[in-house]
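Note that one protein chain of the assembly has been removed; the remaining protein chains are unaltered in position.
Chain IDs A and B follow the sequence of writing; residue 1 opens each chain.
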Amino acid sequence: MNITKTEVLHICKLAKLKLSEEELCRTTAELEEIIQHMKCIEKFSFEEKEITKANVKTALSDGKIICQKENITQIDVKTQVLRKDEVKPFSDYEKLFRNTRDMKDGYIRVPKIIE
Amino acid sequence: MRWETVIGIEIHAELLTKSKIFCGCSTEFGSRPNTNTCPVCIGLPGALPVLNEEVIQLALKAGLALNCKVNYINKMDRKNYFYPDLPRAYQISQFDLPILYDGYVEFEVEDIIKRVNINRIHLEEDAGKLIHLEDEPYTCIDYNRGGVPLIELVTEPELRSPKEAFEFVKTIKTIFEYVEVSDCKMEQGSLRFDANISVRERGQKELNTKVEIKNMNSFKEMQKALEKEEKRQIELYEFGEGDKIVQETRRWDSAKGRTVSMRGKEEAHDYRYFPEPDLKQIIISENNVISLKKQIPELPNEKLERLISQYRLNKKEMQIVVEDKRLTQLFEETIKKGARADKVLNWIIGDLLKLMKMGDASKNIPITATTLAELIKSIENGDISLKIGREVFEEMFETKGNPKEIIAKRGLVQVNNEEELEKIVGKVIENNPKSVADYNAGRKQAITFLMGQVMKETKGQANPKTAMNLLKIRLP
Partner (left out) sequence: MLGDMESAYEIVRGIKERRFKAEEVMEKYLKIISEQESRINAFITLREKGCMSEARMIDAKIAKGERVGKLAGVPIAIKDNICTEGIKTTCASRMLEDYTSPYDATVIEKLKEEGAIIIGKTNMDEFAMGSSTENSAFKQTSNPWELRKVPGGSSGGSAAAVASGFTPLALGSDTGGSIRQPAAFCGVVGLKPTYGMVSRFGLIAFASSLDQVGPMAKNVKDCALALEILQGNDEKDSTSCNIKLTDKYSLESESIKKLRVGVPKQYFEGELDSEVKNAIMKSIKTLEKAGVKVEEVSLPINEEILSAYYIISSAEASSNLARFDGIRYGYRTSEYKNIEQLITNTRTEAFGKEVKRRILLGTYVLSAGYYDAFYNKAQKMRESIKAGYREIFSKYDLIISPVAPTVAFGKGEKVHSSVQMYLQDLYTISVNLAGLPALSMNCGFNKKNLPIGLQIIGSHFSEEKIFQLAYLLECELDLRKKVAL
């Protein structure tokens, strides 16, 4: 057993989805099957040098450094994409909210949230 | 003192950019609802974020001013949770690699230098604003603030009292204002803070359960809220009911003067952070950091030390000035224009602060270095008396006027003409024989009354020195 109904319910809550009792059983079984397959990845061994946080923090001389850490690989300053700090408003305000169902006085309305 | 309080603070500061962190929408405060929005910041399908380069520069400045180390390679992550003020249902933030880390700040609490370590400063986007209507069953959403760039600063739990927390936050605000990374307007929400507080027995190593406090809208409120919560926890421990302190978020209700549990809202938080795939990693060059370091201005602490020793001024008074960047600027520039430091300080601490406190203290100061220097000069030259000077100052404050013009317009120029004054003094002596007799009988304070009469006759415009001399000459 890789995943229990309770876990599925917890995930549903995080994902804001609701399952009927019947769907819950079926979904649990399906996820069980998929996760069973996915578990193979756990056993897969990776050749890797353990790269410490400190290494990532090593200074780089204006751009040229190759370093690896978790999801950061092959660094090249030139690949950076940044935007200038300029105000460029969207052209068509009316269209922007044409799909919104409940708007009043410029505000989007939802049922009252109690904090 | 059996108990020791442990406080950690999180500060959110909106960065002073023209446009939002990931799109070209304006960050202007107070626009009509949802007008500073676009497909990117209301999370329309297909829209993608592009990072504003100025955000990185401002964050670095803030961090360098707080002695932080730089993560030369860092990245944005997604923090996933549903809330109507969060249009994509994830906040683009930083998780395991914040742009800045390991900093510290020093400040004085009751004449002792306190150092607090800063765990990290990371980049993130602000959420929209929810307005809960009083009489209607709706909450209204305004996404204008959504996507405004923020830095979040997290301290180590090293503050030991609400007073320290108060001083700490004040110090950070001043530093941010000095390095111009945020306008720190608390009433507009551009500076916000949360605090974690726990209490333990002195000498105990491990920390007790902490409580997070939100919704503290000013420094004073924060101190009050923390004092209240500190007291609540200590009492529970003393009554042996320490288990009633649970890890939770409590909201400060300033009207009722107490913290209220927000447990109703608490759900199992599992933010499922993962690297933001729509953005590339952020790479900062050493040269960038070196040049920013050079741009960091003299910070409040250094400035205070320097000004005190340079001009031999009162530390407590100078501290008040240095804590407000606007006052500091006024102070230094007025001196540059030739005014004496102690005089300038007196004007700022006395008259200016009093006038500012009567109105909205966050407003721009209407007095400029030029006008203040002129006023001081007019008094020194004897053009007007100090008393008249105060009136002129008040009018300068209200009308942003120039002192010379005000003096001329209202005909306030001091009566220095000895002949004219002599006539008036003669008249006063003639009309007040009793006081003259008193004076002659040895009650020297009677001269004060006579002086007052001279001033009354001249509508306060008599040069006090000249008038006094004349009085003394006429009274044997």
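Going forward, contacts are C-beta pairs under 8 Å (C-beta built on N, C-alpha and C of every residue); 3 or more make two chains touch, one makes a residue touch a chain.
All values derive from a computational prediction rather than experimental measurement.
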Among the chains in view, which touch the chain not shown? A, B
Any idea which of B:Pro39, B:Pro366 or B:Gly401 touches the chain not displayed? B:Pro39
Which of these touches the unseen chain: B:Glu136, B:Glu187, B:Asp253 or B:Asp278? B:Asp278
Which parts of chain B face the unshown chain closely enough to count as touching? 39, 42-51, 78, 80, 82, 84, 87-90, 139, 141, 270, 272-274, 277-280
What residues on chain A make contact with the chain left out of this view? 3, 7-8, 10-12, 14-19, 27, 30-31, 33-35, 37-42, 44, 46, 48, 70-71, 73, 78-79, 81, 83, 90, 92, 95-101, 108, 110-113
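The rule is short, and it goes like this: only the chains that are shown with their structure count from here on.
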Inter-centroid spacing, chain B versus chain A (mean Cα positions, whole Å): 37
Could you pull out which chain B residues touch chain A in their complex? 17-19, 24-26, 32-39, 42, 44, 50-56, 69-73, 75, 82, 84, 96-97, 130-133, 136-143, 251, 262, 264-265, 267-268, 270, 272, 275, 279-283, 285-287
Can you list the chain A residues touching chain B in their complex? 10, 13-14, 16, 56-63, 65, 67, 69-72, 75-77, 79-90, 93, 96-97, 104-115
